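Could you have a look at this structure, given as structure tokens, before my questions?
A single protein chain has been omitted from the complex, and every remaining protein chain is retained in its original position.
== subunit A ==
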Amino acid sequence: MTGVVSVENLSVVYDDFRALDTASVEIGAGESFGLVGESGSGKSTLLRAIAGLAPASEGAIHVLGRELRGSRREKAFYRAVQMVFQDPYGSLHPRQTIDRQLMEPLAIHGIGDGERRILKALDEVGLGSGFRFRYPHQLSGGQRQRVAIARALILEPSILLLDEPTSALDASVQAEVLNLLEQVRRDRKLTFLMVSHDLGVVTHMCDRLAVMQAGRVVERLSSADLVAGRIGEDYTRNLMVASKGFRRKTA
């Protein structure tokens, strides 16, 4: 076990539905690893299981050399590992201002200098200080997602679990956020585990990726192989074809 994040044969079962079925991924220090695959295939569940938000019924999770059991995570875990959720509205508190939500993690971890950090975090994600005292419902979808990213970065974690971090953003803001993520990864030697259904985004951001289908990892490959078409599974090949855009079937 050499990875910073290592998931071995992990299963998550709801009633008798296997959302995750003996899935394994191993991510090295400073690596950016992608997860792609069909909707409902268990990508979010894998990230949530690492964060202690989905119940693992078998298998093992190691993060930074420590085995994580059950759903309890220590304070130090959240300092080191932050997650950006797929659904930014759900993950922001509806009745708290942006300022308060950015302040909270700082307060929990006893970090001072809040004012400066908040302004910096908002600036980093391209939101001016005018947004600081707004509530989530006063923001557009993309603006909310940027707040969620700012909140994850403000604690300066070493591992980021990113669930579709830019799917709510327009291309121009997406480019800015992807550049920002790449830059902080380089500067702070972060490790990323990133879910995206956009193969352009995944191959841009990640060195290696896993393809998931029905709770299982069906293929692991490098972005370079994917781009060059060195693909083992038909399902992965279909994803590549579908990435080319909509084609009207002519009758």
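The rule is short, and it goes like this: a residue touches a chain if its C-beta (ideal position, glycine included) is under 8 Å from a C-beta of that chain, and two chains touch if they have at least 3 such contacts; residues count from 1.
We take it that contacts and distances are computed from a predicted model.
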One chain is missing here; what is its name in UniProt, given the choices "Sulfite dehydrogenase", "Cobyrinic acid a,c-diamide synthase", "Peptide ABC transporter ATP-binding protein" or "Energy-conserving hydrogenase (Ferredoxin), subunit B"?
"Peptide ABC transporter ATP-binding protein"
For the full complex, which residue in A:Val25, A:Leu155 or A:Leu169 touches the chain that was left out?
A:Leu169
Touching the hidden chain in the full complex, which residues of subunit A are there? Just list them.
14, 17, 36-40, 44-45, 86-87, 89-90, 130, 133-134, 137-143, 146, 163-164, 167-176, 178-179, 182-183, 197-201, 203-205, 226-227, 238-240, 242-243, 245-249
